[in-house]
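Yeah, one chain of the complex is gone here, protein chain that is, but the others are all in their spots.
We call the chains A, B and C, going by the order they appear; numbering starts again at 1 in every chain.
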């Protein structure tokens, strides 16, 4: 029997009601998580006591703000198994992935000197993505391909909704970058990272991992995984909106040309030219989301206190219940693996004949919040022959009562549109 | 007699003490402002009640979050005299300026189709900036020039620290973009915008205004000013860190290619290619800093309730007192206009023989927080023949007592290092 | 729920009147609802000041499909001005947060008045209006094409 968690009380929003007094059943954590009071308190305390410009002032508050900012970096680095200097703050995972793709672009345009030559792309080179990707890990690579003349190829998806590891031969000697997701935000499938990294390494390609879903829902050790770059977002992991991070192996960040340019990332600026700071500062132009990094610090502290293993076991249990419940509802088709093994509690499905919007609406009427649409992943929906889906996703605070309400609600949907 | 404001009580941080019990005298608003309780409350209320994915969910909280997010856009647009669709959220002003420069880059690389051809740069074209710029409005243009082969030129600065409007002939038929600051974060000089815009228009160049300092400290009407693009940051105008905005004339945003790519800014995505949404969404990739836009909404509401004219008059008075006090301290050299006319209460100065770090330290020891260094504007310091300076800058909450403490502190500095 | 999903909406979402394609339309418009990726295409051809023919195709939720189906029934063959006025009134209804308009306007809307409840759900506003946005664009194009006089009205989406 899993050690079930009982943490909903820490999350102020979860106690609210919706649609004329119905208790809220929040099953949209895959889109964005709710935040515990601890996170909100930490952010507020920072704003009320330590808010100042970071890395700049000689005064006490500026010193405190700098310490808060850098200690958040160190906490987040430790949380994902990275070194301090390997974490770059971004506004979200999308920016982090763009930072990498634009680093390659800038190198290809001749920026960054000899060090950056390793990132140059040209016609004949290939970029490999997967059919499972969120648009955030697909469109930036399409853009990079269009701008450099490199060719975009992709790893297909199995009927179960997993990366097809039999098809890794898409990665060839021409491949320079392999960008892939650690866990799908549609099928919930968790990728076996090792074979992809191994294949990429064997051809000398860089690996970029979208760890947006994984970092929030399972223990992640980026050094162990051996990827070159990885991206994740604070708002998916109990932290504030407006903050995310890029992980890059130190040696690579040292060589990558900057992306956003401006204040705080420069050394010497003349009207004619500029020299840049070492990483991570080189990639942090302008005033950073300081209060939000402090909130993210509190979020990873919260997650660590719970324990990511326990969290994963709890969510796994919720995932099982969701899968079982779904299987009971006649006609509903699951988009993703049917067992909870190597899978997150992210459950997307199709109710034939009923559009996801309508599914979501009837659930919403019962206070149940799910996500409907393509979840920013049109290709994998096309792969399943659907245009959109409904998705229920669990978090650390999800309870068996939430799952029961959802399953009951889904029966209601089918009845309503019968 | 100016109607002096008395608002410090609204700002929780201002009641704290530093350096063993000394009351805080915060004169570093030019770097980042403190936030009133109203802003912190609004952000917290959003997180406790309305936090959800925006523009995506069919459920009630997602609807509420979307409304909060878009109504923040509309409030900020009204605050700077822009239309709703002309405001793009960014993480800070730096990103906003990069968004524009990368729009030009992407157009130059052939992205954005025929509509974007108007933004193409090539060798022979020129970009004009000014010697007064913050690095955020200089380095992105250096990068754009380096990548497109366009040439960077600049408008010089007068001995008083203003843009030299006699030298607008730098803007020629070759000029495609003129990027300039509305108010200097070093000299405090407020730019007379009209002649620059007029000259730029007469040669068919686009104008990009850095409104970071101005939007926070004086009434700004972007339609009246007639610029094409403008950038500003929430954290400088009583709002949260992690949020800023780009203004772009609607017609131009319609034509500008996207910068960051990913979720929520696309229409149809296949593995091969992607079509993009109209602005402002086209420029808002990934999960946005939603809670921070809500905070920024509260900030502009606060500022509007005070009234930007009153705020400007109050700060102008503080600026005068600072200038008078500075003039009393023997040997101190002001970097910027000596009168408070057409100038913000941003007062940078040099104490000959005493390094700004040491000036700042002795002030800090008395609880006085100022900024020391080059303030992300090395060129204008070089123009004044110094490497760095000390800067005191006022805000809506600054009091005459703050100014008195500062002037007393500065006498102390001179004595200490005599 | 029953207030939102009136029977006429459920029926029309299945009936899909007017689904099809025109041979040589004077104007056409493709619209996407980015929230969910729903799409529709509306094609029109004119005869003088009359909307001679309308056809649509699309995939989407019951609200968007019913809206298209009813749109077809109410504007196909009608004078342009009447079609456009109906569109404006429908837009007004949907933006009215669930409240009815004046009795005259409600009467004008006929079966479209069943959409009143949609306005309470801001996320569904786009669903109800997607087809009408496409109609507006298609008509503007067709007017331009055929030189039909009169300006398409410029109002909020």
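The criterion applied here is as follows: contacts are C-beta pairs under 8 Å (C-beta built on N, C-alpha and C of every residue); 3 or more make two chains touch, one makes a residue touch a chain.
The structure presented is a predicted model; accordingly, all values stated were derived computationally and were not measured.
> Please work out which displayed chains the absent chain touches and list them by label.
By the stated touch criterion, the chain not on view contacts A, B.
> Just one of B:35, B:134, B:317 or B:374 touches the chain that is missing; which is it?
Checking the options B:35, B:134, B:317 or B:374, the one contacting the hidden chain is B:374.
> Taking the entire complex into account, which one of B:109, B:348, B:362 or B:380 touches the absent chain?
In the full complex, the listed residue that touches the missing chain is B:362.
> Since one chain has been left out of the picture, which residues of chain B touch it in the full complex?
For chain B, the residues touching the absent chain are 355-358, 361-362, 365, 372-374, 378, 381, 387-388, 416-417.
> State which residues belonging to chain A touch the missing partner chain.
Looking at chain A, the ones touching the missing chain are residues 55-58, 62-63, 66-67, 264, 266-268, 277, 281.
Rule of thumb we're sticking to: only the chains that are shown with their structure count from here on.
> Which whole number of Å gives the spacing of the CA centres of chain A and chain C?
A distance of 38 Å separates the two centres.
> Rounded to the nearest whole Å, what is the centre-to-centre distance of chain B and chain C, using the mean of the C-alpha atoms as each centre?
Between these chains, centre-to-centre, one finds 44 Å.
> Would you mind pulling out the distance in Å between where the CA atoms of chain A average out and where those of chain B do?
The mean C-alpha positions of chain A and chain B differ by 30 Å.
> Indicate the residues of chain C shared as contacts by at least two other chains.
35, 37, 121, 124
> Would you give the residues of chain A that are in contact with at least 2 other chains, written as numbers and ranges?
356-357, 361, 372-373, 378
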